[in-house]
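A selection of the complex's chains, in situ.
Order of writing sets the chain letters: A, B, C and D. Residues in each chain are counted from 1.
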Amino acid sequence: MAWQWFHRLGSPRWFYQKTSVWMPWLALASVLLIGVGSVWGLGFAPEDAKQGNSYRIIYIHVPAAFLALAGYYIMAISGAIGLIWKMKLSFVVMRAAAPIGAVLTFIALFTGAVWGKPTWGTYWVWDARITSMLILLFLYIGVIALARAFSREQVADKACALLALVGTVNIPIIYKSVDWWFTLHQPATIKLTEKSSIDPSMFYPLLIMIIGFYCFYAWTLIAHTREKILQREWRTNWVQQLMQGESITTESKEG
Amino acid sequence: MSSPETTAQSFAPAARTVPGFAPLFRSELLLALRRRADIANPLLFFVTVLALLPIGVGPEPELLARLAPGMIWVVALLATLLSQESLFRADFEDGSLEQLALTPQPLYFAVLAKVSVHWLVTGLPLALLSPLLGMMLNLPDDGYLSLFLSLLLGTASLSLIGAVGAALTVALRRAGLLLALIVMPLYVPVLIFGTGAVQAAVDGYAYGPQLAILAALLAAGTALAPLAAAGAIRISLDN
Amino acid sequence: MQFQFESLAAFLHMDGHGPFVWAAYGVTFLALAAMALQPRLQRRRLKKELERQQRIEARRRAVEGRQSKAAEPA
Amino acid sequence: MMAPKSLPAPSLRVRQLSCERDGRVLFAGLDFDLGPGQALQIEGANGAGKTTLLRTLIGSATDHRGDISWNGRAFPAGLQELRSHLLYIGHGAGVRRGLTPLENLAWYGASRDDAMRALEQVDLFGFEDSLCQQLSAGQNRRVALARLFLPAAPPLWILDEPLAALDVAGVSGLQGQMACHLSRGGSILFTSHQPVALAGLCTLNLSEFTSSALAAFDQEGADVLA
């Protein structure tokens, strides 16, 4: 029984058909949550005593940073599943997760840098967490660049999964060593705000944003996966029927 | 060169069966764009090495600001250099380089086409990205424009000089580091005037003269380097 | 819970932090939108590619037909 | 075969040629002529020096003694002119693996229509838009050989093992094209280990010239010039 379920879940076709139902709901949830959270955070949450209005960046910075890190593990785990059980679908998920994770990492870095200017007076400092985040971006980019370099998808899949796994083994070491490096070089004058003092009126929108980002992540990951499935399976009958059906409906609409 | 009167009428002169500058340039660009990842690589190398640097020497902003012009230039130089190892490699291995050398046209244009495309996909993006790296390394505000301009001119010279080295080493199997050795000393003038321009700008002086010298180096390079590279290719092919 | 700013201008200005906040939100939403739209673009590209493949297939069949016809009388 | 239209016709003339590699003389005393409408197959055991001979004739290998002339002009002066009439396909076939067959032919200056027709003639129809690195060994060889099927092919063909990796149909197609080239007054010099069916084909066995190789060794006068 369990095996059958596993096999069904591993079938790209089954996945494609099943997720068709979820997609609109996920989209709706993420748009609503992110919309409400942004409006709340930008306009209705109270001003921070020390940082003024610039702290409103937190509502996108922190969710993006959370998901950037989580995204790497999602990518590596699905890659590992693909390597171990040779499951097509999980390779596709891994490949879809890489660019999304990279974009989220970029967002975290960008918003952090923009936040740094009003608070620290500079866009960039080589602080431990920031440096680790930059290295995480490089890890993502490495996976993406490797994937692009291969002409055969199956080889690219396995190579990327292996690289992601090696990266996963390294991430804790990298984080620890960067922390150690930073304490070695006695931090300059920079201090982040103490987060313990965050007020509930500031915290609720943050929570909403975090949940919203998770929904959005799930939605885009599934959407990218579905698209990649079609690309890979385009020779099979079900995809050709699907595409034909679509083009017929669009044609009839247009005509 | 070709003397059609002695040839049987039905044959076109061979010159028509070999590509001129425009088609060469086009197919080089096509190859480069098809391998878009290859374009990104020197850039990413540039960023990654510059990110390792503070990890190596420590994160103190003043120190980094002091280092920024020199380091950005040295790493840009390395990125250009390393991306040039493969400039003629694939063509050499599959025999296209020999085919080019067999044509009656001078190799000059073929080399120029390759170098131009190389600069378009390597030097230009490096120059465009340099302000970002300057920011990350705390470069003082006055330095950005001179950094950009000096890299724009300088990387073109670097590409030209590197092509000579790449042509000399194309017949060797593991040329990567050998290329670096041959070419690096030739890079020194470019490096000196490039960092000189940025340093002058940071210190508040005029940096026009340095840029002028870089431009002069570029002009000389455009005239001479492809000639030298063409000669080097012919030497490499005679193996 | 109430709107924290007196006017729209104040909201946009945010005591001088406006450019930073808006730049951060702007870039973020642009990036998110790009990610959300990418599958659509890919779908369109896939459709074009499929049509191209079908054209090639049709041409290949046509030529094979011609060749087998040419082979028969010989 | 066709008589040369005018003298000196586009013809290759080799006299007392000897080639060496790393100081070892491979063959010596080689004489032959190749005029319009003529084909010459170079034979010889592995390592006899066939590839070296061809590369000497096109000016890519320079360790040789003896006289080579093209259209009555001696090398090295004649080399430029020879090259402007030359189509050479060597062991490395000059196919760029990152380009498609169509783009490869375009690189050699062929128009799209000509290229399509040539590709069809070498049975690569349907592969014109695949990258060459995704083609099989023989298909890659066919891309290189498609240059022979372009309308603007130059008169002198020098081919190193053109039949290698080709299947039976490929071999007969190539022989047909070679015959056609001869009939329009072109000339072909090629090496092959397989027999080639071509009317009026002359063969030249390099191994026969190896025995006399040692005799050519100790010419004192010639080694002054490097």
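The working rule: a residue touches a chain if its C-beta (ideal position, glycine included) is under 8 Å from a C-beta of that chain, and two chains touch if they have at least 3 such contacts.
Note that the structure is a prediction, hence the values are computed from the model and not measured.
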{"item": "Counts per chain label over the entire file, given a single displayed copy of each", "value": "A x1, B x2, C x1, D x2"}
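Everything that follows uses one rule, which is that only the chains that are shown with their structure count from here on.
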{"item": "Pair joined by the larger number of C-beta contacts - A-B, B-D", "value": "B-D"}
{"item": "Inter-chain centre distance, chain C versus chain D - centres from mean C-alpha coordinates, in Å", "value": "50"}
{"item": "Intercentroid distance (Cα basis), chain D paired with chain B, Å", "value": "35"}
{"item": "Of all residues in chain A, those that touch chain D in their complex", "value": "151"}
{"item": "Residues of chain B defined as touching chain D within the complex", "value": "1-3, 6-8, 10-19, 23-24, 27, 30-31, 34-35, 90-91, 93-96, 98-99, 101-104, 237-238"}
{"item": "Residue numbers on chain A that touch chain B, as the complex places them", "value": "122-127, 131, 134-135, 138, 141, 145, 148-149, 178, 181-182, 185, 188"}
